[in-house]
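For this depiction, one protein chain was excluded, whereas all remaining protein chains were kept in their positions.
For clarity, chains are labelled A, B and C in written order, and residue numbers in each chain start from 1.
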Amino acid sequence: MSMAEGMGSLYFAIQRRRNRGLVGLYLVVGAFLVVYAFMFPGLLTIGGFSKFSQNWFPLALVTMAQALLMLNGGISLAIGPLVSLGAVVAALTMEGPAGVLGGLVAVVIVGLGIGAITGAIVAYMRLPAIIVTLAGSFIITGIALILLPRPGGFVPDWLSQLLAGHTPVAFGILILVVIGWKLFLATPLGTGIYAVGDNPVGAFRSGVPVERVRIVSFALSGLLAALAGLFVAAQTGSGDPVIGNPFTLNSIAGAVLGGVGFLGGKGAMRGAICGSLLLSVMINVMFFIGFPPVAQYVAQGVIIVGAVAIPEFARRWRKA
Amino acid sequence: LSNCIKGDRKAPYSVGWANIYSVPTWMKQTEGTITAEVDELKKAGLVKDLMITDAQGNAQTQIQQIQSMIDANLDAIIVEAGSSTALDRVISDACAKGIAVVNFDSLVDTNNLTAKINTDSNEWGSSAAKWLIEKLGGKGKIIVMNGPAGISVSDDRRKGAQPVLDANPDIKIITETNTEYNVAPAQEAMTSLLFANPEIDGILSLGGALSAGSVLAFDRQGREQVPITGENARQFLELWKEKGLKSWATMQPNWLGALSVYAAVQALEGKDVPAFVKVPLPVIDDSNIDGYLAKAGDFPADGYIYSPYDKALFDKLLAQ
Amino acid sequence: MKGASFTERLLRNPPLLTFLLVALVWIVASLTLRGFGAYGHLRYILELSAVIGIVAAGQTLVILLGGIDLSVGAVITVTAILLPLISPDWDPTGLVGIALALLIAAAIGFMNGVGQAFLKVPAIIMTLAMATFLQGLLILVAGGSAVSVTNKAVILLGSARPAGVPAGIILWIVVSFVVLLLIHRLPIGARLLALGANPLAARLSGVDVNRNSLIGYTLSGFFAGLAGMLLLGMNRQGYVGIGDPYLMTSIAAVVLGGTSILGGRGTYAGTIPGAILLVTTTALITVVNASAGWRSVMFGSLILALLLVSGREARR
């Protein structure tokens, strides 16, 4: 029987299927990358690629952080402030006696901790995530401002060089994060993210620990956002208490562009990552085309709608 | 040679303006002075094109856009910074490539650039505080109105005022606000404060729109106006005249933008441009306000009435 | 239901609960904060709430039908800037300008609906992109600078106080009345709710999905325009960015009022106190003397605390 295929093949077959709805997006993003490489051949050098991927990296992380929640039927309006807080904590601790390692630990604790608390509030008090995290965004922004009222702090230069120098280390880390995500998805808890997002009651009855899944996804999401903050601190060499704020909307845009549904259980992380890549490469392409700011706004609106509508039309047209 | 200049770039130059956010009126006016200056320089055969980017308030995007300007090998980059620290590294990279980098208004911390051009924000704050305290006879209850939290401009102005306030213990700060540099939110906040505080002796406002919002709030609530500091915002100056306010104002000239382009080209041409160009803060008071108001019609309703400028002024400022 | 006690019934009635919460906050605040409970101040709070309340009327409809409108801020700005520019000089009443501006606002909403219904672009993306698009268009049209209003009707709306009641509040009352009728007394209200809860079942029950989405988004655009007009009247000036603060607040007001963000459940009756609650909270935090960071922390905590009370029933 066909389904008695070899061992891991089930896993890869599942993976292949998840690409189906995303082909349109892949093509759009691919086209943008080609255009960009055509206008800026330096993209194909190590240095050029490094810089490009560094600018995309934090957006990729926060989009993953958002997608993770959306897959699970949640959402966060506190992603941006958490990036800021991550940057602030990194920049404040790394200049102290704790050093880089201590700073890393602090950022991880902050991300996981705030995420878990948010998740617990959402899961146990049964409050809508969107407004819990809206309130959370004010609280987190406030904490970042209290810790560091104005931009400052310090990240050792070697760390900046390592993460945001002329080597594609950030891209490598992104790949590791994606692998980590894939590994996590292959755990029962990870599969639970989809099950809880799609059908919480059914998941509960199947023995999936629904509350724990919710809390873990918020915690992991918080971790990703805080790590994005650490990277931003390294990239900029310092902390800034408001630098992350615009990431909130962008993370949602990236995830939705990538086909991640609002209601949970629908979409795939690879789509979200692609969505964030589109948002990022778009900025560069518009620069090289030489769009004036006004046109940038207009074009951005059109591109975003087009990237969703065109694959949809293609799909319908193929079906007809 | 000036900072960053290597002497291997030849006119006509291509210039980039990396703006953090193009939407506020102050920025629009500033863009006007920049494009006007570029037109002049084009006529002189010194500049061939101007590329403007708008980071839509996102410092992270601004880094990416400056990186693109480096990738496109522009000869000069003018920066209105979205964060005092975040751009340090990318600006240093540009400088290392021999690009003339000039930063104005909202400054960065790094000194790896050709020139910073600004008024002195600390002095802004201290002069305003001095005037107000003198007006109040060294005694009274005041409210402090600040721009957004975590932004260096608003923070620096506030900091400059602090020593003066410390030296006058009889001046009591009832409360402080942070709002965008916009009339409506400032007016809204002040209205609430008016209800809560029957006695207010003066307003230390550190932004023109904030002052206008405050005056409007007093007016709408039928409260008697109190001494207030401010800036050359047209709306504020008009209210000052109309309501007969006791006021003092200064100016952050929009032509800092034009001056920056001019300075960058001068530096590329091999002239010596000082690393910090300090533009003096003028004082606007009852003695000269009419001069400003006479030109009001030439400026947008919510714009800033800036003083005239010319090449001679620029040369004088650059010669310091 | 006879079995249910008063508290039980209360807990199952988010709008009422939110109203009581507002009353409670007002009472506590006026007892502890000088000047807070003054008639003038409460009236001012209501006047500010009117703007949020009117934007949130459209937002409520769209959220009920299972969508969201992230372009309301931009539509407010568009209206506030275009209205003075397009009010023709030959019309002394200013009503023509108002009609034109509201038409434009509704047309923008309609476009959002088209993106939803026919391009199949998710609401969140469509309206976000629309906001970005409008931002660019505005800079083009207005050159990014503020415009002062001379339109008589708009100025009157922003300043008139028949019988001591600000015209904005009266406008809000009218809007509330209409929207509540729409939701509870007209077929379209039930159709929107059904669509939001289960679009497939609604469609198979003969509800025209496209048509009702179009109506919902068009109304959202219209109400955002109305709010923009009121804001313009209150400020006498429209500028780019004037609508920005109203995006998140409109959504928050809806959710605080007990409407499910996922659609299909809720009512504008909850949004009304939700809007007042938000403005009240902001006003409270403004008068506290603390650093910006602490004020932000307090604001967030207060919202969270209020949510614990009013949002209990809003489970998924």
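Assume a contact is a pair of C-beta atoms (placed from the backbone, for glycine too) under 8 Å apart; a residue touches a chain by one contact, two chains touch by 3 or more.
The rule is simple: contacts and distances are computed from a predicted model.
One chain of the assembly is not displayed; among "Nucleoside ABC transporter membrane protein", "NADH-quinone oxidoreductase subunit M", "Ribose transport system ATP-binding protein" or "Multicomponent Na+:H+ antiporter subunit A", its UniProt protein name is "Ribose transport system ATP-binding protein". Partners of the chain left out, restricted to shown chains and counted across the full complex, are A, C. Seen across the whole complex, the unshown chain contacts chain C at 1, 3-4, 181, 185-187, 190-191, 193-194, 197-198, 200-208, 264-265. Residues of chain A in touch with the missing chain: 1-11, 13-14, 16-17, 183, 186-188, 191-192, 194-195, 197-199, 201-209, 265-267, 320.
Simple rule for what comes next: only the chains that are shown with their structure count from here on.
Here the two chains linked by the largest count of contacting C-beta pairs are A-C. For this pair, chain A with chain C, the centres built from the Cα atoms lie 30 Å apart.
Chain B and chain C have CA centres that are 34 Å apart.
Touching of two or more other chains is recorded for residues 135, 139, 291-293, 295-296 of chain C. The set of chain B residues touching two or more other chains comprises 22, 149-150. Those residues of chain B lying in contact with chain A across their complex are 19, 22, 51-54, 56-61, 63-65, 67-69, 71-72, 83-89, 109, 148-152, 155. Residues of chain C touching chain B in their complex: 33-36, 38, 40-41, 44, 48, 135, 139, 143-148, 231, 235, 237, 239-242, 245, 282-283, 286-289, 291-293, 295-296.
Residues 70, 115, 119-122, 124-126, 128-137, 139-140, 248, 251-252, 255-256, 260-262, 291-301, 303-304, 307-308, 311-312, 314-316 of chain C are the ones touching chain A in the complex.
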